[in-house]
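A single protein chain has been omitted; all remaining protein chains appear in their positions.
Chain lettering (A, B and C) follows the sequence in which the chains are written, and residue indices restart at 1 in each chain.
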Amino acid sequence: MSAPNRIGLTVLDYRGGKSTLCAGCGHNAISERIIDAVYELGIEPERVAKLSGIGCSSKSPAYFLGRSHAFNGLHGRMPSLATGAVLANRRLLALGVSGDGDTASIGIGQFVHLVRRNLPILYVVEDNGVYGLTKGQFSATADTGSRLKTGAVNPLPPIDLCALAIQLGATFVGRSFSGDKRQLSAMLQAAISHRGTAVLDVISPCVTFNDHEGSTKSYAWMKDHDQPLQELGFVPAYADIAVEYPPGTALEVKLHDGSRLTLRKLEEDYDPRDRARAMQRLLVPAKAGEVLTGVLYVDPEAPTYLDTLGLVEEPLATLPEERVRPGREVLGRIVGELR
Amino acid sequence: MSAPNRIGLTVLDYRGGKSTLCAGCGHNAISERIIDAVYELGIEPERVAKLSGIGCSSKSPAYFLGRSHAFNGLHGRMPSLATGAVLANRRLLALGVSGDGDTASIGIGQFVHLVRRNLPILYVVEDNGVYGLTKGQFSATADTGSRLKTGAVNPLPPIDLCALAIQLGATFVGRSFSGDKRQLSAMLQAAISHRGTAVLDVISPCVTFNDHEGSTKSYAWMKDHDQPLQELGFVPAYADIAVEYPPGTALEVKLHDGSRLTLRKLEEDYDPRDRARAMQRLLVPAKAGEVLTGVLYVDPEAPTYLDTLGLVEEPLATLPEERVRPGREVLGRIVGELR
Amino acid sequence: MQRAPIVNDFAIRVATANGSGSQSSNTVLLRALFQMGIPVSGKNLFPSNIAGLPTWYTIRLSRRGYVARKREVDLLVAMNPATVAEDVAALRPGAAVLYDAPLRPAAPPAGLTTYALPFDALAAAACPEARLRKLVKNMCYVGALAWLLAVELEEVERAIARQFSAKPKARELNLAAARAGFEGARASLVKEDPFRAERMDANLGELIVDGNTAAAAGALFGGVTVLAWYPITPSSSLAEALIGYLGEHRLAPDGKATYAVMQAEDELAALGAVIGAGWAGARAMTATSGPGISLMSEFAGLGYFAEIPAVIWDVQRVGPSTGLPTRTAQGDLLSTAFLSHGDTRQVLLLPGTVEECFELGWRAFDLAEELQTPVFVLSDLDLGMNNWTAAPFTYPDGPMRRGKVLGKEELDRLGGFARYRDADGDGVGWRTLPGTPHPAAAYFTRGTGHDETSAYSEDPEVFERNLARLSRKLDRARELLPAPLLEGPGAKVGILACGSSHHAVVECRDQLREERGLETDYLRVRAWPFAAAVREFVEAHERVYVVDQNRDGQLAALLTLDLPPGLVPRVRSLAHLDGLPLDARTVTELLLAREDQP
Partner (left out) sequence: MQRAPIVNDFAIRVATANGSGSQSSNTVLLRALFQMGIPVSGKNLFPSNIAGLPTWYTIRLSRRGYVARKREVDLLVAMNPATVAEDVAALRPGAAVLYDAPLRPAAPPAGLTTYALPFDALAAAACPEARLRKLVKNMCYVGALAWLLAVELEEVERAIARQFSAKPKARELNLAAARAGFEGARASLVKEDPFRAERMDANLGELIVDGNTAAAAGALFGGVTVLAWYPITPSSSLAEALIGYLGEHRLAPDGKATYAVMQAEDELAALGAVIGAGWAGARAMTATSGPGISLMSEFAGLGYFAEIPAVIWDVQRVGPSTGLPTRTAQGDLLSTAFLSHGDTRQVLLLPGTVEECFELGWRAFDLAEELQTPVFVLSDLDLGMNNWTAAPFTYPDGPMRRGKVLGKEELDRLGGFARYRDADGDGVGWRTLPGTPHPAAAYFTRGTGHDETSAYSEDPEVFERNLARLSRKLDRARELLPAPLLEGPGAKVGILACGSSHHAVVECRDQLREERGLETDYLRVRAWPFAAAVREFVEAHERVYVVDQNRDGQLAALLTLDLPPGLVPRVRSLAHLDGLPLDARTVTELLLAREDQP
């Protein structure tokens, strides 16, 4: 049993039900990392709202954070559910889990508009390039030329959700791999600490339908083609740790809540605060089939949808009656205007 | 009455019904340019299929090309209708007309996937930054900070449909202005001659709801902020005209059908065949409020959805029965396999 | 041929072009009559475009207080060259027409009284600035009508002052134009028609308001906290009125909003956000019309099955498909009652008056939260966008009823809970809100099969039991929903209707009584699933005519499905749909045709 965290809870308090996903499914590993991250950050599980669409990935919220409310909604429509929930209660920490089919195929419209609004949410796409739950058809993130087990070849270009998000003005965009514990943990913690929309595209192999030769979302492919941009570190706001790097070799991004994301550069001139460069880098792959991972873009201070709407600090859902139902004199005034 | 074109039709043969849009609406000017372009190209109007969504813009196909079939479908769903129509009959020249609400708000999902497939279609967005037909609410292309007549200010960032299309791998992307006859005519002709998806975002002021001070989609704004990248020219495949420019001042792009798009450079280092540079240029506006117009990106030879699907040359819709209903022996074989 | 005066019992139709500013003139005329204490109603018949196409506005004066559309026009004001010929041709003998002089109708039918006035010249005299003349020309006909019909000019002036209270210059110009019209008429016309307005004492304390504004005000007092919407005629003005009220009355002292308004990217997202917000405890609503309802189907099913409170206003217009976006219908009753695949049933509220639009505006939230299910309020274009006189709105009769929600304290006491357990025998479980700081507060909401604790389950019995509970829940709701209103009893023949049909039915019953001696009882249903009183009404009558503003008799269909089969033979459907607000004569004719059938 693990040590209690900042608020006195152990990792057990962050666990969920037993997974019904296939053994070895990347999604299971992501669930573990989410548990770790929320535990590490010392967040009350009751503050978290888990939201998901439909798919194997979207089922996974049942397998972590059992003390958090969850809404496993409709295929491709998690963003709107999440938006409503966050507007109703801005104190919730919204954790959206989706799949590549759920987001890039049926859900791309809601994804675009969620990003545009910069809703405070961690939006994780568990990306395996196929529709796992319906038995392995290509999704819209499948790479051109990748193959199904049946031999079918994908002729269409993939949607790069990270590039798309950056183009749309997303304020925190990262890509990771379910098998990269360290990177994914740090990225999740930073993304949770971000104040606006954090989009994480996490390559998460489907061992049953897309982990064979010819797949570009397999464990083997990722082993060979994962191209991390940085070594990520994360220092939570409550910890007062100084991290030293030789000058020029690292970047530190201070997030809105005071926590710090440290990026030891692996690729020299990459600065995740430069939107145009990020786009450029994503458009022009350095080598064939490379899967660029790391924090691709971050703008820690951009106004969120809550700022835009100018909401009161308290959750709207539980404002007392006297704050949401105007008095009789107001009705009198309204009626007077209509006379 | 105008001269007969290549196939002996006059401009009158390309006209439609009387417009019921507001006098001065940008959409009316675009209709005129479409008439010109199809007339100039000498295309049989019967070959054209007009497709549209819902909105003032989407009504406009009733006001041009009266001899072409049209389908004024559902709000935001023109792309799927068009895809079906083109698959059914690949000889149709699909002319999609949409609005910024129709495309960037409700229709963004279908737009993304249409672009991804590179369906052969000219896709014109008549972009006025508002929902004209429902009386002037902001659409998703409205610029941050622009104002409605009521004084309401748009707090959200706009979706740049051109940048988005390029990011998604579109193969012909241009922006123009309903008031720029010359540019729009040439661009339309080139776009019609393109073999894949051609996305044109045409700023088209709504005189009734978005042509006031504070609007960034007004005639006045465009007068001050239109920033053309090139002077466009178009030489149809059937014409054998050589165009001479001093070296380095112009580019010529040969389209798949043999026609040529000539671009006299106004901005020196812009090359619309360079996807990464195009993205870059769109992300970093040279001056505040500039509206970059011109052919932003073109890839004349990219395979289309019809190539991807490997369709026969004839329209599927009218293949004779013997080509679409296999014979009794095939049924025998299928039945045999199930025995 | 001097005809007996017809006082306060006729209909004026004004024919203009859309976007020509006639809306203000017509409102001023309506208000002036209203201020004279005459029962009036106004119906706007406008095209689905923004400017230039024909528009007709009909004002009915009715001594007896009838506010349904009157099918026959008594006085036409012809201002639109595009329609003057057909507008005049449609008049019956005895009617009168006031036309813009250049539009002289070619061959008017016999028996019309005609008046011509040169409105351009009148406007020119009243308005020195040439470019503004077009805007005030229409106020000239208001002045002219005032003279013709003896509408008090002071009331016209008061109405103008009110209409343009924020724009002094426009006010002066319009005052001048009305006076010019009045003087022009006095100088050159000779009154020959019998129509006259005369002061009465109706309308005391009453309002003029459209149903959408009333619904918005209602929602404001319902404590709405989240509005997610996507524009669509004829519901946009509901959302926009609500946004106005919220901005005015729901900012905290520091200027922060106690509400969130999301202009969604489409209707799927709008209802998604409403359901997400309802799940998280907000009073959330959306407003839409037919096409939006279709798009909301999938979320509506989720709301039903996961039991999430939500309020959806459907301001109905004519379908199928895009149909006639600016015409009225009750065409979504059946498809909304069963909205979404599988065995889904939705709660419908059916306001019939603007007062009820206000009341259901707040009450819908109480019902949605008490029942934990989406509640659809089916208004229509006639009710929502036309101006009606109304009694002042009544403040909600008690505190907000927020349904069964367990907080931290209750959980401390109970130790835990099961979200979908029928703990109280009413089919409604207890819920918790996300964010409740208690380790046992969480549950996992889903649209898949679930047991009482909301755990995933494919067990056949568990599924069947849960679905049966949902069915029971809505059955029990019958008596919780707004009760049907009975007028009667005693007759053998019953009439059953809902929504805006009400106003035609009221008048139709008088016609039946006075013209045919046929007494009828009348039940107006205000919600579905129906209360027991609906069955009792059918039981108590030999035959029951069901009035529908749609092609297929959808209210009759809902009734047929709800009644014990033995009662179904008593049901007779009177369905009519042409996009115009229902008028009494049509109902009377349809009903008598059935009565007279062998």
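To be clear about the criterion, a residue touches a chain if its C-beta (ideal position, glycine included) is under 8 Å from a C-beta of that chain, and two chains touch if they have at least 3 such contacts.
As the structure is a computational prediction, the values presented were derived from the model and not from experiment.
Enquirer: Report, in label order, the displayed chains that the undisplayed chain touches.
Expert: So, taking every chain into account, the missing one touches A, B, C.
Enquirer: Which listed residue, B:L74, B:A170 or B:L229, touches the chain dropped from view?
Expert: Of these options, the touching residue for the absent chain is B:L74.
Enquirer: Pick out which of B:L21, B:A82, B:L148 or B:V199 touches the chain that's been left out of the picture.
Expert: With B:L21, B:A82, B:L148 or B:V199 as choices, the missing chain is touched by B:A82.
Enquirer: Return the single residue from B:A3, B:I241 or B:L338 that touches the missing chain.
Expert: Considering the complete complex, B:L338 is the one touching the chain left out.
Enquirer: Per the definition of touch given earlier, which of C:R345, C:R419, C:H438 or C:R478 contacts the omitted chain?
Expert: C:R345
Enquirer: Mind pulling the chain B residues that touch the left-out chain?
Expert: Where chain B meets the chain not shown: residues 13, 17, 44-47, 49, 51, 61-62, 66-74, 77, 79-89, 91-92, 109-110, 112-113, 309-313, 315-319, 321, 323-326, 328, 330-331, 334-335, 338-339.
Enquirer: What does the interface between chain C and the hidden chain look like in terms of residue numbers?
Expert: For chain C, the residues touching the absent chain are 47-48, 290-291, 293-295, 297-298, 300-302, 304-306, 318-327, 329, 331-332, 334-336, 338-345, 446-449, 458, 460-461, 463-464, 467-468, 471, 550-552, 554, 557, 560-561, 565-566, 568-571, 577-580.
Enquirer: When the complex is taken as a whole, what residues of chain A touch the one chain not shown?
Expert: Its contact residues with the unshown chain are 20-23, 54, 56, 59, 74-76, 105-106, 108, 131-135, 137-138, 140, 208.
Methods note: only the chains that are shown with their structure count from here on.
Enquirer: If you average the Cα atoms of chain B and of chain C to get two centres, how far apart are those centres in Å?
Expert: Chain centres of chain B and chain C, defined by C-alpha means, are spaced 40 Å apart.
Enquirer: Let me have the rounded angstrom distance from the C-alpha centre of chain A over to the C-alpha centre of chain C, please.
Expert: Computed value for the inter-centroid distance: 43 Å.
Enquirer: What residues in chain B touch two or more of the other chains?
Expert: In chain B, residues 105-106, 108, 140 touch at least two other chains, as defined above.
Enquirer: Going by the contact rule already set, what residues in chain C reach two or more other chains?
Expert: 265-266
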